[in-house]
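Note that one protein chain of the assembly has been removed; the remaining protein chains are unaltered in position.
Our next item is chain A:
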Amino acid sequence: MTGLPTSPLPALLVGFPILLAILTLFFRPGVKALVGLAGCLLTALLAFIAFVEVTQRGTVIHTPGGWDPPLGILLRMDALAAVFIGMTALVGGFISLYAWRYLRAQDPATGGYPLFWPLWLFLWAGLNGLFLSNDLFNLFVTIEVISICAVALAVLSGKAGALKAGLRYLLAAITGSMAYLFGVALLYGSTGTLDLDHLGQVLEPGTTTTFALLVVTLGLLIKMAGFPFHFWLPPAHSNALAPVSALLSALVVKGAFYILLRLWMEVFGVGITYAAGQLIGLAGAIAVIWGSWQAFMQTSLKLLVAHSSVAQLGYLLMIFPLLILPPGVTADSADWLSVTWTGGVYQVISHAIAKASFFLSAGIVIMAVGHDRIESLRDLVGNMRITSMAIGLAGVSLIGLPPSGGFVGKWMLLKGILLSGQWWWAPVVVAGSLLTAGYVFMLLRLAFAPAREKEPFRPVPKTLEVVALLLAVSSFLIVFPADYLIQFLENSEIFGSGIEAVLKGGFYGND
């Protein structure tokens, strides 16, 4: 690990939000929100600085206390981490602004759920830490911090539904963690290392390895609500407060995906078979169809949006079968690898932005009409122009219609599918898009329809509407830096031991 430039920024990205989270505890509720918001915006700013730093200097590292691994821990910020950290900052920043206004309006008596701020800051620190971690145990710690904060945030409203859903969420999260930890223990037992780079080099094929990888993958699938482990997501995400729903759907589940991507591409060269790749792809495909169909059938607005998340996460799982070379195919001819994984990352970003906007808009509508039946959208266009636009734009991006970010993501995914010759995934993408169009336009149709009775739309703070719209517009604007981002990812030497080795024909045995 020597030779890479060091920078204090990775440490700051984790330390600063933690510091702020602790600091907020000392203030009275009203001030707490202000300090929390300031902390969030500063964290976002810090993340942007760090992002720019990586674009300028390439991968940077930080070893707290100067101890190199395996004794100390190493924070490594490469292009992939930088992109995820940047995404968290962008989406998280907007959500923080929204939360500041939203929570105050929801609960003026206690100063607007004051516990939100320390929890969210801890969660943010956990996410940054996860993106920067370079060993299996650190990843475990960060994803635990994230899970605990996420569950606590999900039950913040204290309503019965939220508590029940939160309990289910907690159980799922713990099960996932245990599976992950068990797999990690097995890997540590057989190799004696937890460092990702090192592990990638020393891991040898065998029953233990395969089993360990399966268990780790299983744990992560539970955490990212991959089919059939998605059952906890819709109730948890739909019962939370609007800004929390947005955080959970846009960012938290992406943490588990990030680990999965890193492990599969960087470490798991040994032991992953073509069949395993197909299986995880199949889970993704079912999630796309099932989740979209479920979303289509919902009568409650937030449940619809939550089921849509299950489907959209399915698309992310569908990139994994493409990353495993089929028997007999040499790495040299696998020209779809880079379009597939960069497309997957791009899809993560565009979904995060669009879904956050969608949940925030749902929160606004619910605040305005007082319930969350989708019927409440009737005549939304006539009453809340800005929110209608936000829902329309975010919805179009979710469908993947041009010129949205979702379109670029779907384009790259479909291109990877067709180039790899695994054409059987293509109908899934098509069907998923149609179903998504089905539920998005179901909402828009209602929004355009005239009101049945004089349904009162209560006035809603303009700030909320504007934030949701800004995010929705961002889900289109990210088309402009798409080329830059994708090249940034492609040109970086992220998967030093993984994908590079694949390309050299090093790892993947033709089983």
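Note that in this section a residue touches a chain if its C-beta (ideal position, glycine included) is under 8 Å from a C-beta of that chain, and two chains touch if they have at least 3 such contacts; residues count from 1.
Rule of thumb we're sticking to: contacts and distances are computed from a predicted model.
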Chain left out of the displayed complex - its UniProt protein name, from "MoaD/ThiS family protein", "Urea transport system permease protein", "Crp/Fnr family transcriptional regulator" or "Proton-conducting membrane transporter": "Proton-conducting membrane transporter"
Of A:Val52, A:Leu171, A:Ala275 or A:Leu418, the residue in touch with the unshown chain: A:Leu418
Per the touch definition above, residue among A:Leu74, A:Leu90, A:Ile286 or A:Val339 touching the missing chain: A:Val339
Contacting the left-out chain in the complete assembly, out of A:Val381, A:Leu398, A:Leu443 or A:Leu471: A:Val381
Options A:Ala99, A:Met384, A:Ala437 or A:Val460, residue touching the unrepresented chain: A:Ala437
Missing-chain contacts mapped onto chain A: 339, 346, 381-382, 385, 389, 396, 399, 401-403, 407-408, 410-412, 414-415, 418-419, 426, 430, 433-434, 437, 441, 444-445, 448-450, 479-480, 482-483, 486-487, 490
